[in-house]
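All protein chains but one are shown in place.
Then we have chain A:
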Amino acid sequence: MDLYGLVGFNILVGIGTIALITVGLGVIYGMMKIINLAHGEFMMLGAYATYVANTHGINIWIAMLIIAPIFVGLVGLVVERCLIRFLYGRMIDTMLATWGLSLGLIGLMTSIFGNDPRGVPTPVGSFSIGHYAASLYGFVIVVVAILALAGFYAMLSLTRYGLIVRATMQNPNMAAALGVAPPTIYMATFALGAALAGLAGGVLAPISGVSPVMGAAFIAKAFITVLGGGAAIVTGTSLASGLFGFIDTFVSFKSTPVIGEVALLLAAVVMIRILPQGITGRFLRRSL
């Protein structure tokens, strides 16, 4: 019984982790149809921001929940202004540009901080599920993932900015005729996606460690989940994270983490074959 409890908890944490690493990529891809191959490196920057802030004596929660997203959001703003905005509508070019950016960021961070991984302390302890000990930090991940998705959903559905964003993503030319400046909306959306990546990097830093190449571990999963989720960012990310997080964690538990990832990949391939537009390309199409 205790074991089931532990497995259930781990599955929940696995789902939360995937949702967290995906949401930033999902915002940028879902709203702007830009594949940001520097997403993993944005997370890496969030992790370093957390690390640096923490080593300068700033409270770890503030470092990961506030400083990391703000810092990476600003980086995203600069990247959009200097690079991305010249490439709208050119998917391959944006992929190349963001890939180049990811290499550049890895190089930059390696030259500043070196190759050796840094650690960020885990701010909470563990609790017991029967005979087993589980890290309370798992709860933090799940809660942050839920808050990120719910906050984004509320922003889209309840605020005027959200309305403008939805309209602009659907028909930028018509939105412009009503007084919206689409370039400004794209800029803000890209920065928001980057900030969410920074948040994910900051929150996962205590678990994954901090190193210049850490982003590579996340980008594939995030990418698969975005494609699996389909057009509706919040619903799609939630459902696809639920599915993939469950498969990954469950199979990892039954065998090894490597086989877990293989199972996740297989599931994704099968799903893209059956639902080429992702889950929300077929079901719940009107959701956000």
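In this text, contacts are C-beta pairs under 8 Å (C-beta built on N, C-alpha and C of every residue); 3 or more make two chains touch, one makes a residue touch a chain; residues count from 1.
Here, contacts and distances are computed from a predicted model.
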"ATP-dependent DNA helicase RecQ", "Fe-S cluster assembly protein SufD", "ABC transporter ATP-binding protein" or "Indolepyruvate oxidoreductase subunit IorA" - which is the UniProt name of the missing chain: "ABC transporter ATP-binding protein"
Candidates A:Gly57, A:Gly89 or A:Gly179 - the one touching the absent chain: A:Gly179
Residue among A:Asn59, A:Thr110, A:Ser128 or A:Asn171 that touches the chain left out of view: A:Asn171
Where the missing chain touches chain A, by residue: 160, 163-164, 166-167, 170-171, 173-182, 286
